[in-house]
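All protein chains but one are shown in place.
The block that comes next holds chain A.
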């Protein structure tokens, strides 16, 4: 019976499944997926003749339903790295064929048996200059309601970032963050809870800051970059910026596995990675990409702010994902 349900569900999801000379790429929508389409899918289509259909946003529930129902409509999916580690363990992903995808120049931090890097990013502190008097210097200022009154916005879903921010603001040294002291983090977050507006998509985070609906917030650096490009009156602090990565995975049972592997080879190539970085403000995961990029772009990437930079621990999160998520959502609902 379970199989019937997942079968029906997956069948519906797969109604848009691609033909032999097509494949489906799924990502998070917005300015990020636009850049991926332009920098990866377009050159791939031109060189291979394989059409890349775009879908999104990424939905882990759908991905699981597709794999379990045996009807996989997505061929390459952009996911958060901690999810990828967990999903590989749960048997939801195809192993990467590194005979097709050249591994030599890929940043080993973001390469696993079942995933290659997509891009990596930093969480930075961004603010609307019209809504904030003065300049917040770091995460601790987000918890100072007297010095910096107003709404602050954080990432809504349980994911690496907010817990670490709360602990840093509470005085935990950067090298002592893990294992995360959840009690301490939630206690700190309680002090500003009534002033938090949650954002659940990158586009929403941009809208909140640009309109001044939230005075400041924790944003993906690429979204701040896009706001600046649009001429919005925003400021950003890279102090203690936190890196995390998105990776590209192939769901187990993908019907266009061979095309998907070739797509990964193009997407992670130095040239495609350089193009994407220039368009999005996110950092390349191919170490040879920088040579292909203009100097001023290189200066604006997370790589240029390594001083005080914190690498969010993806393995710790993959290990504790469910446990933290349960507490996170229970705390939010309080």
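Please note the rule applied: contacts are C-beta pairs under 8 Å (C-beta built on N, C-alpha and C of every residue); 3 or more make two chains touch, one makes a residue touch a chain; residues count from 1.
Note that contacts and distances are computed from a predicted model.
Participant: What is the missing chain called in its UniProt entry, if the choices are "Formate hydrogenlyase subunit 4", "A alpha-helical domain with a conserved ER moti", "Outer membrane protein beta-barrel domain-containing protein" or "ABC transporter permease"?
Facilitator: The record names the chain that does not appear here as "ABC transporter permease".
Participant: For the chain that's not shown, point to the residue among A:197, A:232, A:258 or A:297 touching it.
Facilitator: Counting the whole complex, the residue in contact with the absent chain is A:197.
Participant: Quick one: say which of A:51, A:64 or A:184 touches the chain that got left out.
Facilitator: Of the listed residues, the one touching the omitted chain is A:64.
Participant: Which of these touches the unseen chain: A:45, A:170, A:213 or A:303?
Facilitator: A:213
Participant: Residue by residue, what part of chain A touches the chain that was omitted?
Facilitator: Considering the whole complex, chain A reaches the absent chain at 1-2, 4-5, 8, 59-62, 64, 151, 156-158, 197-198, 211-213, 322, 325-326, 329-330, 332-334.
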